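A single protein chain has been omitted; all remaining protein chains appear in their positions.
Coming up: chain A.
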Amino acid sequence: VRCQHCPPLRALQASAVLRRVSDEHKKEPFTSSSQQQFDRHPAGHQPDQEPQGPRPSYTGQGGQESEDYESEEQLQRRILTAALEFVPEHGWTAEAIAEGAKTLGLSVAAAGMFHSDGSELILHFVSECNAKLSELLEKEQKLVQLGEAEKKPTDEFLRDAVEARLRMLIPYIEKWPQALSILLLPRNIPSSLSLLTSMIDDIWHYAGDQSTDFNWYTRRAVLTGIYNTTELVMLQDSSPGFEDTWRFLENRVADAMNMSNTASQVQSTGEAVVQGLMGAAVTVSN
């Protein structure tokens, strides 16, 4: 049901009713967007539906349309997104979610839909950040493909990707330690771990990693280690613009690159040593 000028509040109030009448409305041919004043209430279906208080200026058309079908999850996501702006003040708590619900015109009791420790809020935030990072990397890749940008060397690419992702934490950096501790609760570990691994996988994918051997695992493990340690350093960093953190990151990425070089060097050295020993043995036996 497209009703671009109906306030979402009304949609929420009427949603129980909407579901039942939605079948009738679906059959009506949906006209072009020129029909702005779509009368959603023929024959007084809801004679007493009065909009409540200040209507949020919200043009979520996608949200409106799927209000009839996916309303619960979509609504929950909207509440969590709205709650993020209250996190610096209230922390990652049910209070922030309650404030978020209030801005959407809902009662503060809507925060009861979520856990009282704010886990869902944090997980939502992390998945949003990961999505933003993917978008960013996708855009960069397109530019490279179109030839408008240079392909970065691996270490620089990794460094930039991790930095971009960590910068998204800056507005919430004060309350982030609290969030990390909640993410480590046994209940949340499956979700937080899967979010972390998918993000690292994303970064390597866009870095051009196509390995099919054990390297796949080592690369991801190494990058996870770099990301986690840099995050922890960032939490304690008080330098202007987090310069210390970025320098730490640069060093760690360089270490990782060296390590892989060293590994291959060790391997070739080992092979050379073995050959030398074999030669010596043959000589001695002769």
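Throughout what follows, contacts are C-beta pairs under 8 Å (C-beta built on N, C-alpha and C of every residue); 3 or more make two chains touch, one makes a residue touch a chain; residues count from 1.
Definition applied: contacts and distances are computed from a predicted model.
**Student:** I want to check something: the complex is missing a chain, and I'd like its UniProt protein name from "AP-3 complex subunit beta", "Transcription factor IIIB 50 kDa subunit", "serine C-palmitoyltransferase" or "COQ5 protein".
**Tutor:** Cross-referencing UniProt, the chain left out corresponds to "COQ5 protein".
**Student:** Out of A:Glu72, A:Glu85, A:Glu135 or A:Glu271, point to the residue that touches the absent chain in the complete complex.
**Tutor:** A:Glu72
**Student:** List every residue of chain A that touches the chain not included in the displayed model.
**Tutor:** 9, 12-13, 15-17, 19-20, 48, 52, 71-72, 75, 94-95, 98, 101, 104-113, 116
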